[in-house]
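Note that one protein chain is taken out, while the other chains of the complex remain in position.
The letters A, B and C name the chains in turn, as written, and every chain counts its residues from 1.
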Amino acid sequence: MSDWFYLLPQAILCAGGLAALGLGAVLLRPAPGLQLGGALLFLAAAGAIVLALPAAGPVLDDMLAFDGIVRFYQLLILGSAGLSLLFASRYASLRGLAGDELYALVLFATLGMLLLAGAANWVIFVLGLELFTLCLYVLIALDRGRRTSLEAALKYFVPGAAAAGCLIFGVALIYAATGSLDLASSLASTAAGDVASFGPGLAGLALILLGVGFKLALAPFHLWAPDVYQGAPAPVAAFLATGSKVAVYAALLRLVAALPADAWQALAPVFWLLSAATLLAGSLPALTQTRVKRLLAYSSVAQMGYLLLALLAYPAAGPAPVMFYAAAYVLMDLGAFGSLGLLSPVSGDLDALEGFAGLGRTRPWPAAVLAVSLLSLAGLPLTMGFVGKFVVFVAVVRAGYPVLAGIGILGAVVAAGAYLRVLGALYFGRPVHAGQGQPPGPAAYVALGLVGALIVLLGIVPGPLLGLLR
Amino acid sequence: MTAPVLTLLCPLAGAAVLALAGRHLPRRVAEVVAVAVVLAGFVAACAAWAGFDGQSRILHLASWFSVGHLAPSFSLKLDALSLLMALMVSGVSALIHFYSVAYMRRDQGFVRYFCYLNLFVFSMQTIVMADDLVFLFLGWEGVGFCSFALIGFWSEDAANVAAGRKAFILTRIGDVAYLVALALIVTSLASTSLTELNARAGLLAPDMVTLLGLLFLFAACGKSAQLPLLVWLPDAMAAPTPVSALIHAATMVTAGVYLLMRLAPMISLSPAAMLAIAAIGALTAFFAACAALAQHDVKRVLAWSTVSQVGYMFLGLGAGDLTGSFFHLLVHAFFKSLLFLGAGCMITAMHDDHDIFRMGARLRRHAPGVFAAMVMGACALGGVPPAGGFFSKGRILFAAFTAPGLAERLLWVLATAAALLTVLYAFRLVFVAFFGQPAGQGGPEALAPVPKLMLAMLWPLALLALAGGALNLPGEAPWSGWLGHVLAGVPGVAALPEDNEALVSALDALISLAGLLLAWRLWGPKNLMDWRRPAALAPRVHAFFLSGWKLDALYLAAVARPYQALALWLWRDVDGRGLDGLALGAANLAGNASRSLRRLATGRVTATLVMFALGLALILLIFSVRAA
Amino acid sequence: MSVYGVLFYALGGLMLAATTLAVTSRSLVHAVVYLVNAFFATGLLFYLLGAPLLAAFEIIIYAGAIMVLFLFIVMLTRQDKPLAGGVSLMRWLLPGLTSLVSLAAGTALVFSGGATGVPLAPAMASPRDLGRALFSRWWLGVEIVSFLLLVALVGALYLGRAPREGAAAGKSPGDAP
Partner (left out) sequence: MIVPFGHVLLLAALLFLMGLSCTIARRNLVMILIGVEIMLNASGLALVASSLRWMSMDGQALTALILGVAASEVTVGLALVMAVRRASGSLDADRQTALKEDDR
């Protein structure tokens, strides 16, 4: 099969983005259904091709990799984009934000994420990351008439630009050390020689870790997350929290896989510290948080901590825990942010805890999906979150990091209290303003149903998926 | 073997139906669904028991998922212990469901209520029958969640919601220990099956067994409200009364001790863990009995009494007598649900007033049936022969007495003292609530009628509570020791030596009768009526105050002042400031950490950048040290 | 030391000096002008290191286009007056300290092996070589960059346009005063 086929999903997304822009140029006010349908069609086509392509080594002059792991993460990214759009379409059109930019930028961002997830070369790594980051800057500022939306974009942009600078300098240092821009061979060349000659490369890895840590909101590089999630429109926050994280995570996974054992020895303590800090910095602040979007932001920081735990265990335990937890994370955060967006009134996203009072009765379906997502985030059994945490903890303990597992369990317990407060407000609170918010619309119902059902279903019968991942 | 599965699944089906369609069903239909599924579960449990041939077996329903060599599965362990427990749980739940129909007859949220209640029964049966520790954890979390939801059920009052959260978080602290133990088991045995664990416990290092035992003990303490995690249970009385009866008396609080019973073969390998269980049990039994002596709220008396009685179960188990512990668990389930349901009737009659000092003799005249039931319940609770509690508690005291070691002997002394307190507070409740003369504006003018259905549910329980001793009568007669015979095949069950049994039983009987007399002397109607009419002394409120606990304290001063002081001290200071403080202290610590971490997020974008610089310097330092 | 070496250190010193002045300048206009100097020096260094086309790019794009863009913004926002309190010494303390630590640790890493002691031999890559490399080996990167520029264009247009009238402009709970 020709290498070119491996570029087909990306090409389709390019075409989709351009089509969305063109549609906006030709028709002044395209019907929202047309835009949404078209974007979903392109995403689905890309997904179908990703699904159909056979696994291969590096393709296209060693620019892209495509193996089972990449396929899984790319599907996850496409799914996240699709669900985010389903959640976003009516949200955006109610608020007058559903221009061609929304759809085009989501498709371009997805393109960047696919590239990053499949990058086999530092150049593609950097450029893919830049592409979706640039799209996200604009998407976060989508509600540009609102000061908070712009401020959130600024708070993502400033550290983001600095992080990009760090990342690129890191790549430059790795290139300086090894003379190769190929992801695998630049890292593997440390194995042949001594670690000492890789010195600049280690410094480069530190910088790359910083850049990646910013994108994943790992502590201590996570301080932007609560502000940005709070200010961003909820469906955009959903996309930001899931798609971009998963793409970066997939790249990080490949990076770790490519590291030779002795370099991993040097890196592991740093990962240890990062994951411990992230678990604590994500779980503890949630405890006293009274703004739900910020709470979800901290929670997604904590989830990154669990993913990092799984990554630490990856060399010992294989990819199944990492991948399963990533899938669980995507569904939980999409469900949480997406339903939060649906529950919100047009005048601005729901945030303060009091606003959620009694919504379990007045808006049963979005509230139920929010509740399921929160229970899953808290790790209660029969949800995907539980199975994911269990699988990760087992892997981590087996890999010889019992202390980290303990911190993780502790974090889960602490955070459960925070989620419980939201649940309490949803179902026990007295409704403050009845009838706020608009009906979600059919597209959002599809997304709600999918997310809710998958979280529960894969919590009860995770076997097939886990089997597939192994 | 479909019957055990039906026991498990019927309540789940009910919960699902109510959750999905409950809103659209007529009230009567929803109630019938809720009660019918639990009744069906009970019938299935009966069938399972009837079809049980004494052979323990594992029923593998489905695989859940697998990680490495580890494959948690939905599998059930069916032996005498689990089937009897399932029978008790479903039977008591069925009665309480019936009762709830009447109790909740005016409440609008009945669908939610019954949905949680059915879900609870499912979760509890999961704990009872699961063979897999991960599957068991599902039930373990499930009962915690349902308890949270039901304690906060009347959510108009923020205190109720707070109580629900307190319960959930404190039991979740126990869950940490469960998960850590699970992780240890996973790494050392690569299996999560209870049966496997018990069978291969001998292969583990002794220290490991002790550690596991202590971890599971801590987890059980959370669920069973034992020291030091007991403070949630009295607050949990915010739940509707049938819920208190079901969850906080008969079933969920016994989940902890039941888990330890299941693990008995493993834990019994570690004398230290066994002693810890016994010690926690005896201390809690004494502590809670003291606290119960000082309460005014009828439900809180019963709540503390539950804590105390579950302490006895721990003591029995720690003393190595699983049979006795389980015996007490069953009998306690009967008489405690009887007492709670009776209390529900009292509260209904009193228009939701919980204070026993405002009830008095008129309540006895208004609802003699309730009075009779409460007396029977108090007899069983206080261990007055020949009620059920006499035999079951006696068995545990005897087990503690015969256990080797000085420590156990001391615990026996403590538990015997607690037995005296038990009969005192049990009859204090009866005498004050049914013979007292509330003065002034003590409660409503006219008492409300008690629904017949509620009353009807008391009698089967009263019968069981009184005759519960027949399950395991002492002696050599053919009908005695039935429970012991049945449980003989269960791993971890050991027989007791026979000597001195009569002596210890006689002592128990003596204590309970003495306590009964003392209670009559202290709180009996004669004494209460002797007191000068308080209305003449002071305004009405003050009068109530006097005839309330001040009178109480006066009479106590003669004989029981030390007890009273101790009780108040334990209740107010140790519990209120000490234990609550401990739990709150941990919470405050977390809260402060939380706030200081949040303070990092100043909203300034430069804060993030500063972290970049710091993090970069740190990572580079680590790398340069590692590379050097 | 060869004449190349002298040139390198001279240009390096110039870059450092100009950059220092730029980052500490109290006036935005001055900062941009210093930066143009630094970029010129970088361009010359590129030439010295054998990249003539990049040297031209650096001067045209960085020193030219981007810096002019900055100047426009500075003028548009009327930020041409000296900034008050923008350069207090205290604010430089923490970044300075961490930079010193990073520099020390990084230098230790960079010079830990012998690889970095390799002398650089003068060589020159013709524009043709770079063009060939870009469009044969790195064509995918070029394509992605083209999309980057497109997205930047779309984004800048979107952000630059005033928000549509009638679009919900109510205050959200997050809109603290």
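Here are a few things to note about the model shown:
The working rule: a contact is a pair of C-beta atoms (placed from the backbone, for glycine too) under 8 Å apart; a residue touches a chain by one contact, two chains touch by 3 or more.
The structure presented is a predicted model; accordingly, all values stated were derived computationally and were not measured.
Shown as candidates are A:Gln35, A:Gln74 or A:Thr148; the residue that touches the absent chain is A:Thr148. Residue-wise, the contact with the chain that is not shown comes from A:Leu127, picked out of A:Ile12, A:Met113 or A:Leu127.
Hidden from this view is one chain, which touches chain C at 2, 4-5, 8-9, 12, 15-16, 19-20, 22-23, 28, 31-32, 35, 38-39, 42, 45-46, 48-51, 53-54, 57-58, 61-62, 65-66, 69-70, 73-74, 76-77, 79, 83, 85-87, 91-92, 94-96, 99, 102-103, 106-107, 110-111, 115-123, 125, 129-130, 132-134, 137-138, 141-142, 145-146, 148-149, 151-153, 155-156, 159-160, 174-176. By the touch rule set out above, chain B reaches the unshown chain at residues 598-599, 601-606, 609-610, 612-613, 616. As for the chain not pictured, it touches chain A at residues 122-123, 126-127, 130, 134, 137-138, 141, 144, 147-148, 150-155, 157-158, 161-162, 164-166, 168-169, 171-173, 175-176, 179-181, 200, 226-228, 230-231, 288, 290-291, 294.
Convention: only the chains that are shown with their structure count from here on.
Annotation for chain C: residues touching 2 or more other chains are 105-106, 108-109, 112. Multi-chain contact residues of chain B (touching two or more other chains): 614, 616, 620, 623-624, 627. The touching residues of chain B, counted against chain A in their complex, run 63-68, 70, 72, 134, 137-138, 141-142, 145, 148-149, 152, 155-156, 161, 164-165, 168-169, 172-173, 175-176, 179-180, 183, 186-187, 590-591, 593-595, 597-598, 600-601, 603, 605, 607-609, 611-612, 614-616, 619-620, 622-624, 626-627.
The touching residues of chain A, counted against chain C in their complex, run 7, 14, 21, 60-61, 63-64, 94-97, 99, 101, 104-105, 108, 111-112, 115, 123-124, 127-128, 130-131, 134-135, 137-138, 141, 144-148, 173, 176-177, 194, 196-200, 202-203, 230-231, 291, 293, 346-352, 355. The touching residues of chain A, counted against chain B in their complex, run 154-155, 158-159, 162-163, 166, 195-196, 199, 202-203, 205-207, 209-210, 213-214, 220-221, 223-224, 226-227, 265-266, 269-270, 273, 280-281, 284-289, 317, 320-321, 380-382, 387, 390-391, 393-395, 397-398, 402, 405-406, 409-410, 413-414, 416-417, 420-421, 424, 427-430, 460-463, 466-467.
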